[in-house]
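There's a structure below that I have some questions on.
Every protein chain of the complex appears in place save one, which is left out.
Per-chain residue numbering starts at 1, and chain names A and B are given in the order in which the chains are listed.
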Amino acid sequence: MNARIGWRLASIVVGGLFILAWQFIASAHIVSPVYLPGPDRTWTALVRGFASGTLLAQLLQTVQRMLLGWLLASLVGIVVGACIGLSRPARAYLGPTLEFLRPLPASAVIPLGIAFFGLSDGMVLGVIAFGALWPTLLATVHGFAAVEPCLYEVSRVLGMSRLAVIWKIALPSSLPDILGGMRLSLTVSLILAVVGEMLASRTGLGSGILIAARTFHAPDLYAGVVLLGMLGYITAQGLFAVEARLLRWRAVR
Amino acid sequence: MDPQPLIAFDRVSMTLGGTPVLTGIDLSIDAGDFVCVVGPSGCGKTTLLRLLGGLLEPTSGEVRYAGKRIVEPRADIAVMFQDYGRALLPWRTVEGNVSLALEALGVPKEQRAARIASVLDTVGLRNKADRYPSELSGGMQQRLQIARCLAQEPKVLLMDEPFGALDAMTRQSLQDEVLSIVAVSGATVFFVTHDLEEAVYLGNRVIGLLPHPGRIASDVKVTLSRPRNQLTTREDPEFARLRRHLFDFIKDEH
Partner (left out) sequence: MTRLAAVLRGIAFPLGLVVIAQIAAMVSHLQSDTLASPAAALVAGAHAFADGSILIATVQTLANAFGGLALGGSIGLLFGILLGSVVLADRLMEFSVEALRPIPSVALIPVAMLIFGFGFRMEIAIVSFASFWPVLILTRNAVANVDVALYDVARVLRLTPLARTVKIVLPAALPRIFVAFRLAAGIALTVAVTVEVSTNPLGLGYGMMLAEQSLHPELMLAYLLWIGIIGWGLNFAITNAQRRLFARSPQAVR
């Protein structure tokens, strides 16, 4: 245990060294400060942004969109995915279509969204939900389709009702896949939130950093990027923690 | 002695995927019998078990339990699967896995804890009640399956090569555990195995099947004294004779 903490600290120190290197490169103007402000100026911009309330407002907007779209997408994805995954005819007819849609870049539907909904909050939310739907949907279909057949036999032998089989066997069995899909969906929803904000000029970190770039306010830009990185990190870790708790039963490899 | 046998296979034939797996099976099993079924692979012994478990319906003929035709799995016939890794719910604890059987039977929540505890005591897993299957050894997982079956308080226990994937020592101790559990509960046992010695050791009756097509070719009574003992029973000359008989019977077919 001590060794683990030791290594963790060492890696944080290494990270600190990288930040120092960044500071050096910026201060020594090896790269123009227009393009690469140092961590000092980035930090100042971060503090300033929060003090004035701007960054917080943007952050909250982005988080709200991201989570709302993700939750919506997850709900629909799980329900629809379960229905498809449990039904062999549904899988036969819909499977190929789903497989075709799997590699489709989610951002490709943005122009469609703009055509229908204009440059509005609704459009951004719709695009987020639509894009985030697929990883969860596909993972859920896979999870429900791949339930261990022996467990279905066990359920027959025990005389379990269809509802009990879905709730007590198919769903828990699919949970690892579903959670994995939801993790991917979360990543997609962050990306689409940022892109949506950029395009529709809605308040948020996405539009914030775009404006900062256009007005050559590099420190504000980098501050926003750091914030987005932290947002991605915290949400991913949060989901990891939930996953670890729900999937305690998995064999430790 | 009951006027009618507990279990009856009446001219049962089974065709699966166009291939005749079993033909003309006539078999009666009395309450309290410990029937072991042996035979080379492809002889249909697992199919026979699944017919009894209500997982399959015979192509022709009838499988009867207490005089009534078996059309679906029955609550008083418990099935134990060979591959314990796939037959247990990995996301439920030991206690949860046993509970599944009680939930399916509709046992009210208040009564479940006591029944689970008693059944776990019987198989010696009481102190592992909150462990997950992934934390248990193969032998323990198989005992968990036994516990789940016992929770149904079954009249008949169907066991499909339950000890095939276990090491010899675990297998022997589980054999004795099964014998003592059955002695106490008085259940009728239908035990499929490829291990001839195991069949003679456990059963009071050994059915031998031969394949192509699957049919009963041998039905011997085992009169070795109970309780069985891993050392003395296996040294009994009668044990050796029965083992030789079964060995020859299987060898002849090849």
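The working rule: a contact is a pair of C-beta atoms (placed from the backbone, for glycine too) under 8 Å apart; a residue touches a chain by one contact, two chains touch by 3 or more.
As the structure is a computational prediction, the values presented were derived from the model and not from experiment.
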{"item": "For the chain not depicted, the shown chains it touches", "value": "A"}
{"item": "Residue ranges of chain A at the interface with the undisplayed chain", "value": "7-8, 10-12, 14-15, 18, 34-35, 92-97, 99-112, 114-116, 187, 190-191, 194-195, 198-199, 205-206, 209-210, 212-214, 216, 218, 221-222, 224-225, 228-233, 236"}
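In this section, only the chains that are shown with their structure count from here on.
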{"item": "Geometric centre distance via CA averages, chain B-chain A, whole Å", "value": "49"}
{"item": "Complex interface listing, chain A residues touching chain B", "value": "148, 150-151, 153-160, 164, 168-169, 172-173, 175, 247-252"}
{"item": "Complex contacts: residues of chain B adjacent to chain A", "value": "53-55, 72-73, 75, 78-79, 81, 83, 86-87, 89-93, 100-101, 103-105, 132-134, 152"}
